[in-house]
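With one protein chain withheld, the remaining protein chains of the complex are depicted in position.
What follows is chain A.
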């Protein structure tokens, strides 16, 4: 397990390094950064000054290493728009996004796993049909539309919950439900199909032939194997929910990082965009690493593979 962990960790670091280089390059792909800061009417003198001031006149590699050195120390750059360090803004915005992501992810797992297992345990039963209905509906309904409908029903008509902002836990209920429901179908369908496959496997038959109870067969023998592909999917989903809640955040006016990313792109605030892309990419890499380690713990064959 130790060998595997070290190996996977090394790979994750390599990926993170590559990602950081790509993120760094983002600034230059978008055009001359000095012009971007100063706008189209800048004089040559101003541009030359900014180039020197921000170090844009250095070779690219030197700039990258300097930039990376600052990132490692927690300096994510200086926002063109807010005129404050990017890390200050992110410290306000990230907790909201992380909260929303984790809440929605937990909700999705709480619905998807039990329903998926129950559906597989009794295919074509009432539970299975209900699960199918829920997942088809979840996949068919766009989340922005569902968000708006929830606001119409629960905020406007019933007046039960606030429709926008992030001042209290009550503000998080509607966004959590919408984002969680969005992530549920894929996890549930995969849980069901994976569980069905495992339940028809030879080793489950062996387990039954030992006279083990239905519950033991289901949870001890089947689930452990069936959940392996689900773990990878769930990790990707969580990464997606952290990075991709832009729609939900804007529907519910949550001042999260997703919203910030979208606004910064339209404002041309490249250091902020860069920092968010970098953070989310590294979160993604970290989640994948965690999923792999969890799977290695579940599956001895993965763990021992040299």
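By definition in this document, a residue touches a chain if its C-beta (ideal position, glycine included) is under 8 Å from a C-beta of that chain, and two chains touch if they have at least 3 such contacts; residues count from 1.
FYI, contacts and distances are computed from a predicted model.
Set against the options "NADH-quinone oxidoreductase subunit H", "ABC transporter ATP-binding protein", "Phenylacetate-coenzyme A ligase" or "Tol-Pal system protein TolB", the UniProt name belonging to the omitted chain is "ABC transporter ATP-binding protein". When you scan A:225, A:245, A:272 or A:288 for touch with the missing chain, the hit is A:225. Annotation: of A:5, A:35, A:155 or A:201, A:201 touches the absent chain (contact as defined above).
Chain A meets the missing chain through residues 201-214, 216, 220-221, 224-225, 298-301, 304.
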